[in-house]
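Every protein chain but one is kept in place in this view of the complex.
Showing subunit A:
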Amino acid sequence: MKMNRKNVLRVTTAAAVALGITGLSACGAAKTNSGGSGSGSGTVTLSVQSWVGAEADVAVAKYVLEHDLNTKVKTTQLDEGVSFDALNTGKADAIMEDWGGSPKKVSLYVDDKKTVVKGGDLGVTGHIGWFVPKYLADKHPDITNYKNLNKYASLFKTAESGSKGQLLEGSPSYTTNDKALIKNLKLNYKTVFAGSEAAQITQLKEDYKAKKPFLTYWYTPQWLNSQMDLVEVKLPPYTKGCDSDAQKVACGYAQTPLQKYLSADFVKKNKKAATFLKNFKWTNDDQNEVAAMIAAQKMSPDKAAEKWVKAHQDVVKAWLPK
């Protein structure tokens, strides 16, 4: 019996010592920067959002960083909103394409905490709107004005929208005022959220194939627009500040110059890569070209980037830090 108690004691002491050592080693304050460039390894972590346009930005930036600046690049798939959190903690170093969907986070991190800095225009102008297929607009030319939408509401009825017309929405992470718009413009429509872009695109493709009428929240630049002929429905024109009260919005969406954001720490530590990312600027057409290669031709992002960079050496040269 004594022997056993001794054994137990010994085991307990050993465990206590082991715990104590690990505990002691953990006593200091932990460093926040665990991933990203914070570790000083020189790796740049780019955040990729779920749409293909962003994937195209990141693919090209990655290709140039790796081939012209000899920098290792990691990409991590994050949604728009959480990307800012990742930049704040240093889990990611750059967002290549922000649509202005998280103004609160921008003010918190960029203005208050100064952990995230602006990276300038991407050069691409994003636009959100309501779209109908061209075959439908050809048949009913006046359908492209919101004032006439009520007349056609029955065309867009689905099982989900009931007696109203369906306005198909995409992923919950996208910026949308559509619920308020429908209410304030007194439209006989109902938003139906597809819940993910994959679901929305699948639905659009199927409807388009069957030449069915549909009305959808959609945006440009988008790779699918090269495969589908869509026509925008005119909403009341956007004026500055008309969308400031989310409940009272009664105007269409702005033309948004898409923005880049960088982690402040990264800018300090990796000047060369940061300068390059700040210089990175291309057009809607450029982005569409790469996005279509990825999405429609099913090329790997790396291959698509390689092809585009080789064909546009002059553009790329201007981005490189002197």
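Here is the rule we use: a contact is a pair of C-beta atoms (placed from the backbone, for glycine too) under 8 Å apart; a residue touches a chain by one contact, two chains touch by 3 or more; residues count from 1.
In this section, contacts and distances are computed from a predicted model.
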Among "Aldehyde dehydrogenase", "Aspartate carbamoyltransferase", "Gas vesicle protein A" or "ABC transporter permease subunit", UniProt-listed name of the chain not shown
"ABC transporter permease subunit"
Out of A:77, A:154, A:239 or A:255, which touches the unshown chain?
A:77
Out of A:125, A:144, A:158 or A:256, only one touches the absent chain, namely A:158
Tell me which residue among A:105, A:260 or A:278 touches the hidden chain in the full complex.
A:105
Missing-chain contacts on subunit A, rising order, are 1, 4-5, 7-8, 26-32, 34-35, 48, 50-52, 55, 76-82, 85-86, 88-89, 91, 101-102, 105, 108, 113, 158-160, 162, 168, 171-173, 192-203, 205-206, 209-210, 294-295, 298
